[in-house]
Structures are given as C-alpha cells and as structure tokens.
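Let's turn to chain A:
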Amino acid sequence: MIIVDILICLVLLAAGVGAMLQRNLVASSVLVGVVSLMVSILFLRIGAPDVAMTEAAIGAGLSTVIFLIAVRRTEEEEQ
Partner candidate 1 sequence: MKQIFSLALLAITGWLLWSLVPYGQATEPGPVSSHYIAHGLQENGGSNLVTSIVVNYRGFDTLGEVTVLFLSVAGAGFVLRRRSGQRRVAPRPSSEFVQTGARMLFAPMVLFGVYIFVHGHLTPGGGFQGGAVIASAVLMLLLADRDHHLPHGFMGWLESLAGFGYVLTGFLGLAIGGSFLANKGVLPLGQWNRLFSAGVIPIIYTLVGLKVGTELSTLLDVMVDSGRDHGEADAHGQKGGAA
Partner candidate 2 sequence: MVNPILLVAVPLGVGFLLPLFGKLGRPVAVAVHGATILFTTAVAALWLPGLIDGSTAPLDITTGGWSAPIGITLRFGLPEAVLCVLAGLTALASLAALTPREDAETVGRSGLLQLLVLTGAFGLIMTRDLFNLYVFLEISSIGTYAIVAFGRDDSALEAGFKYMLIGAAASTFLLVAIAYLYKLTGTLSLVNMPGLVHTAPAGALAIVMLFLLAGMAIELKLIPVNGPALDLYDGAEPGVMALLTGATVNGVLFAFWKVSALFPQAWYPVLMTMGMITFTGGNLMATMQDRPRRMLGYSSSAQLGLLVFLVPLVRTGAVPMLAAGLLLINHTLAKSALLWLAGVIPGKTLDDWTGAFRSGFGGRVLLAAGILAITGLPPFPGFWGKWTVVTSLAHAGMNGWITALLLGSLFEFIYYYRWYQRVQTEDDSRTAARPVAGLWDLFGPALFGLGGLVLGLVWTVRMTGTPTEAVIVIAAVGLVLLLVKNLPALVLNLAGLLGVVAAALWLGRTGALAPDTLPGLFQLLILGGGALVLLAGLSGGSGASGSVPGLFMILVSSLLMLARAETLLQFFAGWEIMTWSSYLIIGHGRRGPKPASIYMVFSGAAGFLVLGGMMAAIGAGQTTLAGLGMLTGSAAVWAWTLLGLGFLVKSAAVGAHVWAPGAYSESPDLFTPFLSGVISKIPMFGFMVAALRIAAGNLALVTDGLDPLWLLGAVGAVTAFGMTLLAVFQEDAKKLLAYSSVGQVGYIVVGLAILSPLGWTAALFHVVHHLLFKGLLFFAIAGVIMRTGTRTMYEMGGLIKKMPLSFISTLIGIIALSGVPPLAGFTGKWLLYQALLAKGWYFILVLVMFASVVAFVYLFRLIHTVFLGQLKPQHRTVREVPLPLAVTQVLMIIGTMALAVYPQVLLRPLDALVRGQFQAAALTFDGTALVTATGATFNPTHMMVLVVILFVLMALGLLVLGPWPRKVGQLDIGFAGELPPPPQELHYAANFAQPYRRAWAHLVQPRVMRFWNAVADGGGGAVDLLRRMYSGNGQTYVMYAVLLVAVLALLGPGR
C-alpha cells in the first residue's frame, strides 16, 4: 500500500531536513543515520533485500560511526 511508503518518505525527508538544519553535529550525524535506515526500509519495499542490508550495515551503521568519530576529533558545535 502506497500509504506506508508515503509515511516512510515523510519521516525520511523530515530527518534529512532536520540533519541539515541542526547545529549540533552529533545530532546531525545520528539523523543522517536515521535517513539511511529509512532508505534501507524503502529498499525492502522495492524488493532489493541485498541493497537493504548493505545500506543498513554500511550506510546507517558504519557511516554514522565514522562521522561521530570525526566529530569527536574536531568540534561538536557548528559556529
């Protein structure tokens, strides 16, 4: 049903906009992770399980971790 997809997309876009506007970089990274997670669910809806797993493991998991490490080694607040 299209409604589920629309809901996921709305959450996804909201998280995306939130990530870009957020001043605190940790929160911003986590929100991008959420976007990746939502997209991996969409991939499941599209019928691409392999891609969903990859997006979840690498996109949501590892990218977010790398971003957080980078934030930790620089500055948390955006001037």
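With respect to how the candidates were assembled, all candidates are chains of the complex that A comes from, given by their letters.
The rule is short, and it goes like this: a residue touches a chain if its C-beta (ideal position, glycine included) is under 8 Å from a C-beta of that chain, and two chains touch if they have at least 3 such contacts; residues count from 1.
The structure presented is a predicted model; accordingly, all values stated were derived computationally and were not measured.
**Q** Once the contact definition is applied, which of 1 or 2 turns out to touch chain A in the complex?
**A** It is 1 that touches chain A.
**Q** So in the complex, the part of chain A that touches candidate 1 is made up of which residues?
**A** It is residues 48-54, 57-58, 61-62, 65-66, 68-70, 72-73 of chain A that touch candidate 1.
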